[in-house]
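Notes to accompany the following structure.
Every protein chain but one is kept in place in this view of the complex.
So that you can tell them apart, the chains are marked A, B and C in the order they are listed, and the count of residues begins at 1 in each.
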Amino acid sequence: MPETCRVGIFGATGYTGIELLRLVHSHPRLTLSLIASGESAGRRLGDVVPPTEGIAELGDRVLSSFDPEQVPRFASQMDVAFTALPHTASANIGKALLEAGVRVVDLSADFRLKDPHVYEKAYGPHPAPELLSKAVYGLPELYRSELKDARLIAAPGCYPTSAILPLAPLLAKRLIAPESIIIDSKSGVSGAGRAMKRSSQFCEVAEGVRPYQVAGQHRHIPEIEQELSRQATRPVTVVFTPHLVPMSRGILTVAYAKLAAETKVEELRRVALEMYAQGLVTVLEAGRVPDTLWVRGSARAHVAYALDERAGMVLGMCALDNLTRGAAAQAVQALNAAMGWPDALGLPEMGLFP
Amino acid sequence: MPETCRVGIFGATGYTGIELLRLVHSHPRLTLSLIASGESAGRRLGDVVPPTEGIAELGDRVLSSFDPEQVPRFASQMDVAFTALPHTASANIGKALLEAGVRVVDLSADFRLKDPHVYEKAYGPHPAPELLSKAVYGLPELYRSELKDARLIAAPGCYPTSAILPLAPLLAKRLIAPESIIIDSKSGVSGAGRAMKRSSQFCEVAEGVRPYQVAGQHRHIPEIEQELSRQATRPVTVVFTPHLVPMSRGILTVAYAKLAAETKVEELRRVALEMYAQGLVTVLEAGRVPDTLWVRGSARAHVAYALDERAGMVLGMCALDNLTRGAAAQAVQALNAAMGWPDALGLPEMGLFP
Amino acid sequence: MPETCRVGIFGATGYTGIELLRLVHSHPRLTLSLIASGESAGRRLGDVVPPTEGIAELGDRVLSSFDPEQVPRFASQMDVAFTALPHTASANIGKALLEAGVRVVDLSADFRLKDPHVYEKAYGPHPAPELLSKAVYGLPELYRSELKDARLIAAPGCYPTSAILPLAPLLAKRLIAPESIIIDSKSGVSGAGRAMKRSSQFCEVAEGVRPYQVAGQHRHIPEIEQELSRQATRPVTVVFTPHLVPMSRGILTVAYAKLAAETKVEELRRVALEMYAQGLVTVLEAGRVPDTLWVRGSARAHVAYALDERAGMVLGMCALDNLTRGAAAQAVQALNAAMGWPDALGLPEMGLFP
Partner (left out) sequence: MPETCRVGIFGATGYTGIELLRLVHSHPRLTLSLIASGESAGRRLGDVVPPTEGIAELGDRVLSSFDPEQVPRFASQMDVAFTALPHTASANIGKALLEAGVRVVDLSADFRLKDPHVYEKAYGPHPAPELLSKAVYGLPELYRSELKDARLIAAPGCYPTSAILPLAPLLAKRLIAPESIIIDSKSGVSGAGRAMKRSSQFCEVAEGVRPYQVAGQHRHIPEIEQELSRQATRPVTVVFTPHLVPMSRGILTVAYAKLAAETKVEELRRVALEMYAQGLVTVLEAGRVPDTLWVRGSARAHVAYALDERAGMVLGMCALDNLTRGAAAQAVQALNAAMGWPDALGLPEMGLFP
């Protein structure tokens, strides 16, 4: 087991990349060897990401570009690359790095789907379809053994993580019906990324809440269904409704599913506790509900269950920080698992409150 | 038809009461004759509600108490009373005023439920159960003829309004199944009232989202089911999940229901447009989704529909301002209907944006 | 006195233009005859400004362009034009309308400064410098007689209004020294306009506060100094520090000035009450401080004073809504004054709370 890894971050100035900077900087076994950015290559990090200003080994560092011809140089500088670029771009650099011997943890959507046709429908042709079967889905609580020594890790999407964590144990144990599961998710605005959008302007977001891409339009649906189906070992279909909430970070998901057989809420908790005995998922006591405010900046997700007995309906709930557990921290957790380190190594388990 | 009404507001310093002050103050046919408050009786309004400071006929007014023995005096001063007090207190003063000849529009939960047993389970014994059958549910789009000349009006709850408006047309036309309708609602914090609560403190709310009173616990469920059942002319049961969102005003509801028969989304819109030909409900174009930011401070509600064809599931969506359309403006709209005035008379149709 | 005015709004889809729509729509003597927009010409208003959706005479209206050759047609359709366009563009269309006989209330910076050289330094060459001396500064509490029958009105800037209102009475009565007045202002994000900016993105604003354009850089300084100097009848210089605060609306200004002679805080209030006997400025009781939350959506400004006796320093404080009293409502108030109508006619005096 190597004592430390040299790390490169590709896409270091987006919100996910910035969160990676924060986590890598305080991780005892990771050292930051290279940061790269598309639009900000050549600039001082502190000028683009002021929170790094004044911090030794961060603020004064200069952002690299990531031309393919530089890959050999990159490969000599790093053991692991976190790629957090727009889809397709992420796969391209990821493939090149992988071939050059670098372990790759990809935070885009590029390696999450197993079926290239499904990928193509949502994102267009995949630039490296042969890699899809090699990538390990980076959810350590579910794929710990596959992650061990994995060379290509697909860090899960934020919405999918928030849906999979509460539902996986119930589907695996066949406690709920796999049809027409309704997933109603509420996300902070950082989920839309750092690129400018009218719909991300403060005055268009603050003091309001709204759904978007309802009724089967959102690109995270195939990922959710793929993973839930793997747990259920049969096809699962979902209705997924994302919402934009006036906060920077956090996802709160409430998933509704029909009970498959009479079950008590304590049994729901029990199967979840069993599945999450290891890792970074907290299963709340019966009667409690999760709050994204309790996991802001934390690598942990909170999961809870309730039973609407009149309707025979289970509520599986999850709160997580979309940038931390839903992206950067989960990627580091997956790397920890790949390296054989404890899941929580170097990760903030307790978030900022308030 | 009287040209003007003299109005009293009981509970003028809570958020609903303050919104009533705003609306009554700018209504061309209402004049404010008395404002009363439980805990702030005897104080200048401007000291308790600073937004009224400096406004003629508002800021310098003194808040009355509302002892029962004052009812005869009250009755001589006003034609209409808006009662916006805690439950039971509201029914008590409402009953006395009604008997003294005052028209009463009650904004508490006290006159919304038809069945005193259902009321009792949620709130305890009803202080005037004989009035329940006389009260008209103050949703003008549904009960316009009953509201004409009504003497006792029960202004609907904010969550129920947001659930009933999108679902009523579909249930009335039997386009959706009446079982296991899932209503997932997101509310601003003013819905919790002006009384101090730990869970309403800024630092416990801001930057987070969370469900509460999940799985059949919320007291608005019987009201929702009563009204949806009336529209469906058969029993409707719902799963209701309220959420607290970091914003002051607004409710966004997404209701999920199984399609009863194959239907196009345009047909859903058509039956809604038909039901809402008159009144203050905007049915958005197909493909659009509502946003509470578009109705902040407005008397209008926005309703929209989407169809998840893979799942055969309808999404009925609604955005409204919980204090305006969800409370005070709807109460004034109901009074307008009772008086034979146009629904929108004196009401802000266009809200504050941003 | 004409009973009603037909109104055109140029720049109807920016935040100021949208606020004008709201106010004109509910004004009893104004009828909306034309709405024009640069980038959205030809589109339905409801599609661009969803809060107007479903409202008769608003949502379905189509936005005009404003080519100069259309001015004769515009002139036949309207008595008054509100121009709320970027600087220079506003002056150009304003001049043409004025010459065609339309009364013009301009909400840009184009007609606020008296000296074309001062204008040029901040904004470049003025397109119609001959009009600067004809424009009346649209602050009715200070220029009521000049506004009567005015044909060209320059609606004041939001920051200047918040600085002038508390300071004008003190300078006019020579109660404070005119040098080195420090004006520390905190603004909501809508002040930056509806155009997309990185610094207006939700995640770059929310949960933080920051100054900007400090130490003499902000373009509102000449306007502030011009107006304070007119009140003082001698040159006034200011240090001005604007801040961006995570809220959509509102400006809070605290101005610091040296007492010129020993004075009590009650005397400060007295001269302000005298100056603001008419109009829409509330002078708060001694001991109270203003809050932008008390004037959100209101045409009123709140002014208050405090005295730091140890330092011999006056604090003149002001809260207003930058889009309402700081822009659209003040423009309508100035039109009301020009028409000989009461200042408050058709304007919301009580704002939204919360």
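Assume contacts are C-beta pairs under 8 Å (C-beta built on N, C-alpha and C of every residue); 3 or more make two chains touch, one makes a residue touch a chain.
Since we're looking at a predicted model, the values are computed, not measured.
Here the missing chain is touched by one residue of C:Gly250, C:Gly279 or C:Pro348, and it is C:Gly250.
The chain that is not drawn here is touched, among residues B:Pro222, B:Pro246, B:Gly312 or B:Pro348, by B:Pro246. For the options A:Leu85, A:Leu113 or A:Leu284, the residue in contact with the chain missing from this view is A:Leu284. Touching the omitted chain from chain A are residues 15, 18, 21-22, 25-26, 49-55, 58-59, 190, 206-207, 248-249, 281-284, 288, 291, 293-298, 300, 302, 348-354.
One chain of the complex is left out; on chain C, the residues touching it are 179-180, 182, 184, 186, 188, 203-212, 214-216, 237-239, 241, 243, 245-250, 252, 254, 256, 258, 289-294, 296, 306-313, 315, 317, 319, 354.
Mapped onto chain B, the footprint of the missing chain covers residues 15, 189-190, 194, 196-198, 200-203, 205-207, 246-248.
Criterion: only the chains that are shown with their structure count from here on.
Chain centroids computed from C-alpha atoms place B closest to the centre of all protein C-alpha atoms shown.
For the pair chain A and chain C, the distance between C-alpha centroids works out to 46 Å. Chain A and chain B have Cα centroids lying 40 Å from one another.
Taken residue by residue, chain B touches two or more other chains at 206-207, 248-249, 291, 293-294, 296, 354, whereas all remaining positions touch fewer.
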